[in-house]
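Worksheet: the structure to be examined is printed underneath.
All protein chains of the complex are present and in place, except for one that has been dropped.
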Amino acid sequence: MKKNWPLWEVFVRSKNGLEHRHFGSLHAPDADMALKNARDVYTRRSEGVSIWVVESKNIKASNPDDNGEMFEPAADKAYRHPTFYELPDDIEHM
Amino acid sequence: MTNENLIQYIYGIADNSLILGQRISELCGHGPTLETDIAMTNMALDLLGQTRSYFQYVAELSPKAITEDDVAFLRTEREYKNVLLVEQPNTDFAYIIVRQYFFDVFHFMFLKALENSKNINFQAIAKKSLKEVSYHKRFSGDWLKRLGDGTEESKQKAQKAVNDLWAYTDELFHMTENDKVVAEAGYGVDTTSFKDEYYAVITALLQEATLDVPETKYFQKGGKHGIHTEYMGYILSDMQYMQRTYPDMKW
């Protein structure tokens, strides 16, 4: 048998109140072991309070070649941002 | 009960952590994957950390001005009171995992009981160590299931390790005269009280791992009285090398 342990992506919540953030990846034979390995590899210095792991092959990523159609159309929608709207200088709490 | 009773009792606990920690440390850099290497090293660090807490307490109890390192490095072989199980060699990954699991389950139950000790130092060390050991037990148990119920080759290797190391499990529950004194004083633990539970737990896991439970009734003992296997001399010559070659220096 010449199969290798699959790759997993590791997401760690540093403390309650914060989101899980991508920390890196590792190899593991299954989800259980991936979680344990993630604890040992990525939280040796108390970096986390919660861990997610997901097998890398299950992540569907956008293609950078499509970035034009994917992301550029959002660039000219300035009206989504508060600075688009003009208000008198002396108005407060808005 | 005297301080000397307590000190001897601590050797019986802490030397297990020290020698097993030393054994696992030997593996650092040689594991089957980087991930496993890192995980095993974490266990070694936990065990050595526990050892330090115990030995710092010994240094406090001792009438002589000694340090944790004097306790760890400057005793003769007879004065180490660890069980024979923990000094067994790193024959292969199956031995490493079985040795770990057999010890972890005991260690966990022992610390659970030690948490109720009248001695506040013991309480504190037990409380902190329990979290670590609870993880060790899960790690080694999960691996044992994988080795037992993995491939034909891994099953054979795991079964051989179980058969060979089984003979060292009974000693875990051996109560020396000193153990009895300290247990009766409410400081120590009566290990016989959870012996049946121990065998029930490891039997259940071995079955889950599709491994046979050995039937042998012949067990090895001696470590708790300082009579060790031949491996111990080599462990100590490695571990004590610096302190013996260059006595009375600071490092």
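The first chain written gets the first letter, and so on, giving A and B; residue counts start at 1 in each chain.
Following the convention adopted for this analysis, a residue touches a chain if its C-beta (ideal position, glycine included) is under 8 Å from a C-beta of that chain, and two chains touch if they have at least 3 such contacts.
The criterion applied here is as follows: contacts and distances are computed from a predicted model.
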Undisplayed chain, where the name is taken from the UniProt record, one of "1,2-phenylacetyl-CoA epoxidase subunit A", "Glycine oxidase", "NADH-quinone oxidoreductase subunit K" or "ABC transporter ATP-binding protein" = "1,2-phenylacetyl-CoA epoxidase subunit A"
In the full complex, which bits of subunit A touch the chain not displayed? Write them out.
-> 1, 3-5, 7, 24-27, 29-30, 33, 41, 44-45, 61, 63-65
Mind listing the subunit B residues that contact the chain we can't see here?
-> 22, 25-26, 28-38, 41-42, 44-45, 48-49, 51-52, 55, 68-69, 72-73, 92-93, 143, 145-147, 149-151, 153-154, 157, 238-239, 241-243, 246, 249-251
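Everything below uses one rule, namely that only the chains that are shown with their structure count from here on.
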Calculate how many whole Å lie between the centre of subunit A and the centre of subunit B, each centre taken as the average of the chain's C-alpha atoms.
-> 41
Hey, which residues of subunit B end up touching subunit A in the complex?
-> 33, 35-36, 38-39, 42, 138-139, 142, 146, 151
Contact set on subunit A toward subunit B in their complex | 1, 5, 26-29, 32-33, 36-37, 40-41, 44
